[in-house]
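All protein chains but one are shown in place.
Read from first to last, the chains carry the letters A and B; within each, the first residue is number 1.
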Amino acid sequence: MKDVLRAAGITKRFAGIVALDDVSLRIGEGERVGLIGPNGAGKTTLFNCLLGVLAADGGTVEVAGRDVSRLRAHRRARLGVGRTFQRIELFPETSVRDHLLIAERVRRGTGRLWKDLLGLGRPTAEETRRCDEVLELLGLVELADAPVERLSLGQGRLVEVGRALMTRPAMLLLDEPSSGLDRAETMALATTLREVQREQGFAILLVEHDVELVTSFTTRSYVLDFGRLIAEGPTGEVMASDAVRAAYLGTYAPPESATARTATTTRTATTTGTATTTGTATTTGTGTATTTEEEAR
Amino acid sequence: MTSALEFDDVHAGYGPFRALFGVSLSVAPGEAVALVGSNGAGKTTVARVASGLVRPTAGAVSVGGVAMTGARPYRFAQAGVAHAVEGRSVFATLSVEENLTLSFRRVRGRAGVRGGLDQAYESFPALARRRHQRAGNLSGGEQRMLSMARVMVEVPAVLIADELSLGLAPKIVAELYDDLSRLRAAGTALLVVEQLVGHALELCDRVAVLDHGSVSWTGSSSDARGILAAGGLMGAGLAGVGPTGQAPLDHEKAGL
Partner (left out) sequence: MATDSSSVGADFLRAVLQGAPPGAVYALVALGFVLTYQTSGVFNLAFGAQAYVSAAMYFKARLIWGWPTVWAVLLSVVVLAPLVGLTLEVLIFKHLRSASAVSKLVVAIGLAVALPNLFDIIASFKPASGVTPVGVVPGGADVFYSVFGLYRFSRNELVDMGVALVAVIGLGAVFRFSPIGLRMRAVVESARMTELNGIAASRVAAFSWALSSLFAGVAGVLIAPRFNTLGSSDFFSLMVVAIAAAAVGSLASLPLALAGGLGLGIVIAELNTFLPRWGTDSAWVRTVQDNLTPSVPFLVLFAVLALVPGIRRVQGAGDPLAGVEPPPTARAGRPDPRRALAMRLLGAVVVIGGGVVVLTRGDQLWVYQVTQAVVIAIIFLSVTVITGTGGQISLCQGAFAAIGACTVYQLAVRYDMSVLVAMLLGGLVAAAVGAILSLPVRRLGGIWTAIATLAFAYFFDAVMIKLSWVGGGAASLLRGTAVPRPTLGPWDLSHEKAFLVFAAVVLAVVAAAVVALRSGTFGRSLIALRGSEVGAQSIGISAARTRLTAFAVSAFIAGLGGGLLAISQRDVNYGANFTPFAALFWTVLVVALGSRSVPGALIAAAAFALFEPLVLDGAVVGWLTRERHPLPSLFPIDGKWLFILFGLAAIQFARHPEGLVEYGLSGRSRPARPDRPRGRRSPNTDSAAAGDAAASDQRPAMRGNRS
């Protein structure tokens, strides 16, 4: 399988504190990959280094075989790295359609100042058609002309996805898409995302706390703790591994047995070292713990 | 017995956007009530009215039997209401120690600050190590820890915990809930707004389901759990508990 994204040896320090230590990951074409880890593990930092929002201190990032380590965020976006935001980042005072149209125009790269001046900068029929396609795909047709201020959070997330899709991404990086959504909304978003992803075939990197979502949505996962990868492999096995349970899940149990949880946790995860687990928990095997109620349906 | 926090037919909103339509609710001292409901049902608005951040347009709010309707938030705080707001609830530009000092200084005076700090650091050693760091540089879990440290030392009469688990790793969520049950044991009345229904149900005595800005169902946690199990709605959240009428729910306001 060809890799759409390959990061090798990413290192990032903030004022002497090592936020990321030699992290490597790869995402294959059309793959759905999860990235989990406790708070402060460096997930957001890694995410930003992949996107070019932060410049890594060491390591390389390749998109579809091309080294993009030195490129800024907007250049990487043009090369096919789409994203959504944990705290929603839409453009106020514009409509849903406007969001998609400007993304399409930027992707085509046909915008010129002189064209704008001559009144040729308005959306073309072709652009509008493609925009309508994506609106249709995401079920946003009825909201196309609504100002984004009037959308719910879940709808806003979908607009972000749509905006990213207009750039025809080779991969989509989702930053905690469930945050702020309730279960029903999260599941609806996941369903839509999966359908769209099947149709368009881009890869997904999902950064999430929602263990259920990661388990049901991804086939492979990486686990970060203290800026290091402590596990990677098929999601089901990663979630079951001892290292991950110790560092991340604690005594968290799957929902059906949630009531049986005993309150005996100790306050250690965020402060004490994890020397015992570093980079040793890479699991192998072919387990696919990915069937969910959605797929069963 | 006077309730620690009482809502009587509260209406509230944001400018023209109305969010609450006649919410009545009460939390007794030492009781824990979970407030659940789908996104947009008005949970956060209830929490904000309970701490004075949002003024009700109609209805009455009282704290410990004292009418507080329309009072400024600092009056609520002085009456013993603590509100851990959703998202970041610490001052990002102040250091950890300054965040704590700000709280302790008002209640304990100049002399008491030191003792409060020691107590906080003893219970939360991680904070002691970061005492001079800007709170904004802490991780989400540590920020939560900081806001919990404030209430654990200066035990409030009422604690409103809004989406404590949001964006936190499961392990840290479990720790936070341990803190909450300790607070409850110390006599604090808890109003817990939560998406992770499992944790909330386990902690709380009673559950109030909010739907479209009004309370659609109330009952004991065990009843709520039973309904959830019967309806298999755990995965879908509680969005449908009230309106579905799947369970024999009565809308009587007994106890509320």
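Everything below uses one rule, namely that a residue touches a chain if its C-beta (ideal position, glycine included) is under 8 Å from a C-beta of that chain, and two chains touch if they have at least 3 such contacts.
All values derive from a computational prediction rather than experimental measurement.
Undergrad: Taking the entire complex into account, which one of A:Val61, A:Val148, A:Ala170 or A:Val207 touches the absent chain?
TA: Missing-chain contact among the listed residues: A:Val148.
Undergrad: Among A:Ile10, A:Val23, A:Val68 or A:Leu140, single out the residue that touches the unshown chain.
TA: A:Leu140
Undergrad: Based on the whole complex, identify which of B:Arg105, B:Arg131 or B:Arg182 touches the chain you can't see.
TA: Within the whole complex, the residue contacting the unshown chain is B:Arg105.
Undergrad: Per the definition of touch given earlier, which of B:Gly65, B:Gly115, B:Gly136 or B:Gly226 contacts the omitted chain?
TA: B:Gly136
Undergrad: Tell me, which residues in chain A touch the chain that this view leaves out?
TA: 51, 53, 72-75, 77-78, 82-83, 85, 87-94, 98-99, 101-103, 105-107, 110-113, 115-122, 138-140, 143, 147-156, 158, 160, 163-164, 166-167, 180-181, 184-185, 187-189, 191-192
Undergrad: If the missing chain were put back, which residues of chain B would it touch?
TA: Those residues of chain B that touch the unshown chain are 13-19, 21, 38-46, 48, 51-54, 72-74, 76-78, 82-83, 85-89, 91-94, 98, 101-103, 105-107, 110, 136, 211-214, 233, 236, 239-240, 242-244.
Definition applied: only the chains that are shown with their structure count from here on.
Undergrad: If you average the CA atoms of chain A and of chain B, how far apart do the two points sit, in angstrom?
TA: Comparing mean C-alpha positions, chain B is 30 Å from chain A.
Undergrad: Over in the complex, which chain A residues touch chain B? Could you list them?
TA: Residues 37-40, 86, 152-154, 176, 179-185, 187, 209, 211-212, 247-252, 255-256, 258-259, 261, 263, 265, 267, 269-271, 293.
Undergrad: Once bound in the complex, which stretches of chain B touch chain A?
TA: Where chain B meets chain A, its residues are 38-40, 124-126, 129, 138-142, 145, 166-175, 177-178, 181, 195, 198-199, 201-202, 225, 234-237, 239.
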